[in-house]
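With one protein chain held back, the other chains of the complex are shown just where they sit.
Presenting chain A:
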Amino acid sequence: MDAWNRVFLCLIFAAILCTSSAVQRGGNQPTERISGSAGDVLEDNPVGRLKVYVYELPSKYNKKILQKDPRCLNHMFAAEIFMHRFLLSSPVRTLNPEEADWFYTPVYATCDLTPNGLPLPFKSPRVMRSAIQLISSNWPYWNRTEGADHFFLVPHDFGACFHYQEEKAIERGILPLLKRATLVQTFGQKNHVCLKEGSITIPPYAPPQKMHTHLISEKIPRSIFVYFRGLFYDVGNDPEGGYYARGARAAVWENFKDNPLFDISTEHPTTYYEDMQRAVFCLCPLGWAPWSPRLVEAVIFGCIPVIIADDIVLPFADAIPWEEIGVYVYEEDVPKLDTILTSIPPEVILRKQRLLANPSMKQAMLFPQPAQPGDAFHQVLNGLARKLPHAKSVYLKPGEKILNWTAGPVGDLKPW
C-alpha cells in the first residue's frame, strides 16, 4: 500500500514536470539558447559571487551634477547614473570594504551637457582625477592596488580618453590614473588606444519603457528587407564627407538610395520602432564612434543587426556570440551589401531570428528601472565576477608606485 502510494506520487510529480516544460516550449516562438565564448552565462546570477563596495563621495561628484541637468537621465550615457542607483540597493553591495572584491566610485563625468544635449568631455578628466585623489587620500584601498580592483563607468564616446573627436582622443589616450582600473564603457574597438585590455563593453542606454510601448503583434509579416534611419552626411561637422563614419554611411546612401529593398532615409518617422519590427535587417553603421544605440533597438525588436564598423567590440562580447546573431560587414564591402545580405541562406537567417527572440538576449541589452534578473546591470556584475579572483600581482608591495600622477596634458592637472 505504501509502495503504491509512493509510485503514485512519483508519477504525479513526473507528470507535473513534463507539463511545465512542455508549456514553456509550446507557447512562444521557439528560441535558442545563447552561449558565448564564456559559456552559457547570460542567465548567471552574480549574487554571492562577488562583493562590491561603493565609495561615499560628496554629492558634488554625483547628485549635484545630476541636479544641475536632469537630462542626463535620458541620454545615451545614462548608464553611469543608473548603475550607481542599482549598486546602492543591490545584494552584491557590501558595507565592509575589507571583504569587497571590487570598489566602485560613483562619479558622473558625462553630465555636462550643451543646450542641445550633447555631453562635453572637457572637464571630465579633471573631475575623475579629483575623485581619485579623494579616494586615495581618504581610504587605503586605492593605494593598495593603485586601482586594479576598482572599476569605473566611462560610457562616453571614446571611453576614458575623454574626447569626442577620435584623433584628439587617441592623442590623449586613456587617463593615466585609470591605467590599472577596470573600465566599463560603451566604446569598443580592437587595437585602439582607448580600449584597455580587460574592459567590459556595455550597450548604450536606451529607455526600456519607451521601446516596450511601441511593440506590435508578432503576426505582422516582416516586409522591409533592410531598414535604416539616420544621418549619412554630417553636414555641420564634415561638410566634404569622408570623415564622418569613415565614409561608410555615405557609401550606403550613394549605392542604395534608389534600391527598393533598402528603406533608408534621414527622416525620423513617428513609427520608427514599429518599422524596425517589420524589417528583416537593420543597419547599425558606425557614426563618429563605432557603437550606436541602434544595436540595442535592433535586438529588442527582433531585427537582425548588420554591423558596419571595422574591428568593433560589441557589448558583452564574451557572453554573447555576436557573429551568430548579427551580420558583420567590412566598411570596404559596403558597395556589395545587397549581394552579401541576399547570399545568406534562409536557414541561417531564421536561426538568427530565433536567437534574437531569446528573452534573455533582449533583457541583457536593457537597463530597466528597477533592475531585473539578466539585465545589463547583472551582465556587468557577471563580467566582473568572471575576472575574479584577482591575481596576486595587483597588490603592490609597500612603497611601490606605478601610476604617474603628473602625466597627461597640463590642463588636466588643474583641480576641480
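Here is the rule we use: contacts are C-beta pairs under 8 Å (C-beta built on N, C-alpha and C of every residue); 3 or more make two chains touch, one makes a residue touch a chain; residues count from 1.
Rule of thumb we're sticking to: contacts and distances are computed from a predicted model.
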* For the chain omitted from this view, which of "Ribonuclease P protein subunit p40 isoform X2", "Aldehyde dehydrogenase domain-containing protein", "Glycosyltransferases" or "EF-hand domain-containing protein" is its UniProt protein name? -> "Glycosyltransferases"
* Residue among A:51, A:129, A:179 or A:192 that touches the chain left out of view -> A:192
* Have a look at A:58, A:335 or A:370 and name the one touching the chain we're not showing. => A:335
* To do: From the listed residues A:259, A:372 or A:404, report the one that touches the chain absent from this view.
  => A:259
* Structure fact -> Contacting the left-out chain: of A:250, A:300 or A:325, that is A:250
* Asked: List the chain A residues touching the unshown chain?
  -> 29-30, 114-116, 118, 120, 122-123, 163-168, 170-172, 189-193, 217-219, 221-223, 225, 236-237, 240-243, 246-248, 250-251, 254-256, 258-261, 280, 310-311, 330-332, 334-336, 338-339, 341-344, 346, 349-350, 353, 409-412
